[in-house]
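The following block contains the structure, expressed as structure tokens.
What you see is the complex with one protein chain gone and the rest in place.
After this line comes subunit A, so read on.
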Amino acid sequence: MSGNGVSVEKNPPVKLPNEPVITPQIVAEHGLSPEEYQRVLAIMGRTPTMVELGIFSAMWSEHCSYKSSKVWLKKLPTKAPWVIQGPGENAGVIDIGDGQAAIFKMESHNHPSYIEPYQGAATGVGGILRDVFTMGARPIANLNALRFGDPAHPKTRHLVSGVVAGIGGYGNCMGIPTVGGETNFHAAYNGNILVNAMTVGIAPTDRIFYAAAAGVGNPLVYVGSKTGRDGIHGATMASTEFSEDSEEKRPTVQVGDPFVEKLLLEACLELMATDVIVAIQDMGAAGLTSSSFEMAAKGGLGVIVELDKVPMRETGMNPYELMLSESQERMLIVLKPGTEEQARKIFEKWELDFAVIGHLTDTERMVLSWHGDIVGNIPIPPLVTEAPVYERPWTLTPLPAVLDAASVPVPKDWRASLLALMSCPDLASKSWIWHQYDHLIMGNTAIRPQDGDAALVRVNGGHKGLAMTSDCTPRYVQAHPETGGRQAVAEAWRNITAVGARPLAVTDNMNFGNPQKPEIMGQFAGAIMGMAEACKVLDFPVVSGNVSLYNETEGRPILPTPTIGAVGVIEDIAKAVGSRLTQAGLGIVLIGETQGWLGQSLYLREACGREEGAPPPVDLAVERRNGDFVRSQIALDRVEACHDLSDGGLLVALAEMAIAGGTGMEIAQPAGNVVPSHAFFYGEDQGRYVIASGSADDVIEAAHAAGVPAVLLGYSGGASLVVRDLLSLPLSDIKAAHEAWLPGYMSATE
């Protein structure tokens, strides 16, 4: 086949045998609206073939085109001196010094994980790993943010079990430690769980690989697994709401093979160490379609794909299936001319398929051939420039009335209230989950799950550490999206700070309901506004992200969940601190101001059964001032343990520190503090930390000099958590309550 595109442009594609006539019904089944189909006709100047229609359907799906979210995503700050690559590539890239870059992204696999939890979650991990190693990075850590429905819902246990096994099954086999994450439960996720997976990798700053194709005539190479019929229309499925029969969509879920991905990782890194790659792109959502399309579009070129040369898993596959399959563990590479054999040897050593399936042209058209016939011929630029972009109507959620602490009952029994909080599904230990993930492989995990606010992983070959976390408080976002968006970013920043690291950048995973409803679009808009403001004030740019919409079943949306994944750096990992309280005699110091904010608090929900009020406001200037102060004290070696205050407030944070390190404490509400005790101890005011210090006086003096509120609550020691006049609880009781819930729940028979 020649690269001469002029003649093929004039020839309409050959109709394949059994090619159906395109009807409005077929168009609708492809998720294209009648208006969108008119655009297809205008671009093509004729009726598309089935494979062409399938390509438009995939490329213009919400999942691939960001058509509802694009106008809003542009409002997020994406630049900083340390940002090497912002959104738009496979993953974001930041400079972490010493010629090294951190490459990371978070991505959702929500719809498939609900339909088939093991494979859905497993391939979510596989997909995000590929996004990161496509760019030349060796992955060094995985995280995941999970939201499940009400524990009492009949499907929840099965979903938790399958998702956790799937994440572990994939990540463990790949040999990448899964070091952190979060898991929440709420009835709003009954019909749509969230599985957000994040990967962080490291590459030399001068060896980063991009997707933009270059060089007319250069070979297009397919490597990895063979293409099967799994995952066809996965991207389209993930761009619609669920209905009662959503489980019938199981065939749209991909099936993962972590062993092949491990081989693919090693083979790609081996190839990347040579000098033969022009561009590389993984085949993720919409498989061969989006990967070949994006490579050509970014390079301003055309491409000829000879589909009969694609390695196939089964016989009888047709061009439509080949272009739309989402079979996993595949990559598309543009090689320098004449290097095919050098590259082929590497993939053959790793026993992976390797096939030259086409080449680049200067026609700016995607031409598909099938045994010598042209079966598809699409102009590339208009498919990008004419792609639908929607400014959907939106209505902001009004700020709810502020809840007066006086209207919230004081606990009748303080011990019972703390035990109830520590064992509630959102706060109970998630060790049942993370013990199923290999979090120690590679030997670089300095802060393990539950031992600190952020996970901390050493960067090989030095003293530097990367801190990473994922955060969102969906009930805050639901109550007031702007505040919730601000809070999610601020909490991620705070968690990185609490281990002593400098927060650098974030990846956002926007999980929302149906954007065609103005109130849902308003949640999205509000969250973005809050996030944008927080990222700006905290110098915390967004470098990558993912949008998952239509998380609704039969009209019931999820809580709006803009998950924030964040990365920070600490130059000397030995200076980092965790949240475990392991020594007696340390001063327990509360940093930040406590007004006693009980609106949307876990105390209100768990102890009083109410979800109401405005969420705690986030003063970003205060957040920054307090965090910078805490980080400075950690750098001065004045801090033995540090914990940010979030869900459950002060008393929960103290209990977590005590049981994690096996050391109790005796504390009291400071004399003269007039906040009602239940609001003081369970309020969720933002911008706060607890630190344990052997030089508490120095810390408090420095805090006051910096204008940061700081107060001594008491001292560590003993085997109980003692709050003067309110409670005394043996740590063993708290720990038992904290650890028992999830294993008990998972082993119960319904």
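Basically, a contact is a pair of C-beta atoms (placed from the backbone, for glycine too) under 8 Å apart; a residue touches a chain by one contact, two chains touch by 3 or more; residues count from 1.
The definition used in the following text is that contacts and distances are computed from a predicted model.
Hidden chain, UniProt protein name from the list "Cytochrome c1", "Electron transfer flavoprotein alpha subunit apoprotein", "Hydrogenase iron-sulfur subunit" or "Phosphoribosylformylglycinamidine synthase subunit PurQ": "Phosphoribosylformylglycinamidine synthase subunit PurQ".
Shown as candidates are A:Ala152, A:Val389, A:Leu440 or A:Ala584; the residue that touches the absent chain is A:Leu440. In the complete complex, the hidden chain is touched by one of A:Cys173, A:Ala211 or A:Met366, namely A:Cys173. The chain not shown here is touched by just one of A:Arg157, A:Lys262 or A:Lys464, and that residue is A:Lys262.
Listed here are the subunit A residues that touch the chain not shown: 165, 168-169, 172-175, 257-260, 262-263, 350-351, 434-446, 458, 573-574.
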